[in-house]
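Every protein chain of the complex appears in place save one, which is left out.
So, chain A:
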Amino acid sequence: MSGHEIPTPIRKVPYFTKGTLVLFGIMCLGLATFLARFLFGLGAVTNLNDQYPWGLWIAIDVATGVALAAGGFTTAALAEIFHRGKYHVITRPALLTAMLGYTFVAIGVVTDLGRYYNIWHVLLPPFWQGNSVLFEVGMCVMIYLTVLYVEFLPIVVERFVGRVNFPGPFSIFNKIVDLFLKLAGRALQRVLWVFIIAGVVLSCLHQSSLGTLMVIAPYKMHPLWYTSLSPLLFLLSAIAVGFPMVIFESILASRSLKLKPETKVLSSIARYTPIILGTYFIVKIGDITLREAWPYVIEGSLHSFMWSVEMILGVVTPIVLFSIKRVRNSVGGLFTGATLIVLGVVLNRINVFIIAYKPLYAVKPYFPTFWEIIVTAGLACALVLIYRFFVMNLPVISVPEKDLQSASTRVGS
């Protein structure tokens, strides 16, 4: 059945449109601020201080980025490990998102590190500190990023194999590079399963460890979010946001690239959401009940408000929406439900890393500067722009065979 859908570069629309130009502008502004941070230091661009050492960049660029890249490992597990062939059409876009997502997480980390040029310390055994949760997160993310690049290689090979065409004097390399690509492609095919499983295991490890990070601050965290079950909650919410994130960006991409949305496949993966998100909801409620934290839910503070919004809009509403077949079968319904879940996870990570963090001697709460926000927005825009470039030049998005035949003359291959 996968024969009807063929991954191909999408060249129906021009790269630059009004929308992408706006994104390009924000990206440039972000890039300038990014450079300013390295020239003038963290203090010059951020509102970080001794009370609030972590801010927007850790909460969004890193913690949320990792969670929203979960579509990569969840679809890989579904299509490759549980071997549901019909989902192959969504694995490549999800893989690309994960690869770019984690690359930008790495850039986000470097932006935030005071001594970014020492990042290599983490790789050398004399510096290893096995008790550190951050060490575990760092190692897993770095290895997983490598795994993602390996998993993505076959797509690059597929694009260029038999089509290597260096200009002028470099043309003598054509045959050698082509042979190399052929061999690499064949070798990758054999060993790819090792990386696919490793990707899922590594994801489970660091997604949960990300939830362990704030457990080291028992006296600074608001009780609504301080729980030793945090690693399990982070893992479950990452798995829960995996498919919705795929739905969210698949619909956005098809709108932007003027393709027909994969409604059938997307409705089909949306079926899993009430089960996974429901499991998360049950654990979350069970945890609040066991820790007798309900009084904090109804105390009427900013914390109880943020917690309630996170749960009602980001968890309960989409569970209800995705339980209704009619909603799952409509593009609008799918998009609404998926967007709510994505926003819910974003809100959860902001809540855990910023809102719940109440330093003992803080005079005023942390709020990011305009510059911090611009860097985050710039990174997000850059990600979208690179994604667009990749799907327009590499076989990532699958289109039905009949559509391809009519367009093949334009692709020129």
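In the analysis below, contacts are C-beta pairs under 8 Å (C-beta built on N, C-alpha and C of every residue); 3 or more make two chains touch, one makes a residue touch a chain; residues count from 1.
The rule is short, and it goes like this: contacts and distances are computed from a predicted model.
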Candidate names "Aminotransferase", "Lipid-transfer protein", "4Fe-4S dicluster domain-containing protein" or "Amidase"; UniProt protein name, chain not shown: "4Fe-4S dicluster domain-containing protein"
Contact residue for the chain not shown (choose from A:F38, A:F170, A:F370 or A:F389): A:F38
Full-complex contact with the absent chain, from A:C28, A:L113 or A:L179: A:L113
Residue in contact with the excluded chain [from A:E80, A:E151, A:E262 or A:E310]: A:E80
Residue of A:I197, A:L252, A:A293 or A:L343 touching the missing chain in the full complex: A:I197
Chain A, residues in touch with the chain not shown (by the definition above): 1-2, 38-44, 46, 48-51, 53-54, 77, 80-83, 85, 112-116, 118-119, 121-122, 127-129, 131-136, 138, 193, 196-198, 200-201, 204-205, 208-209, 212-220, 228-229, 231-232, 235, 279, 357, 359-361
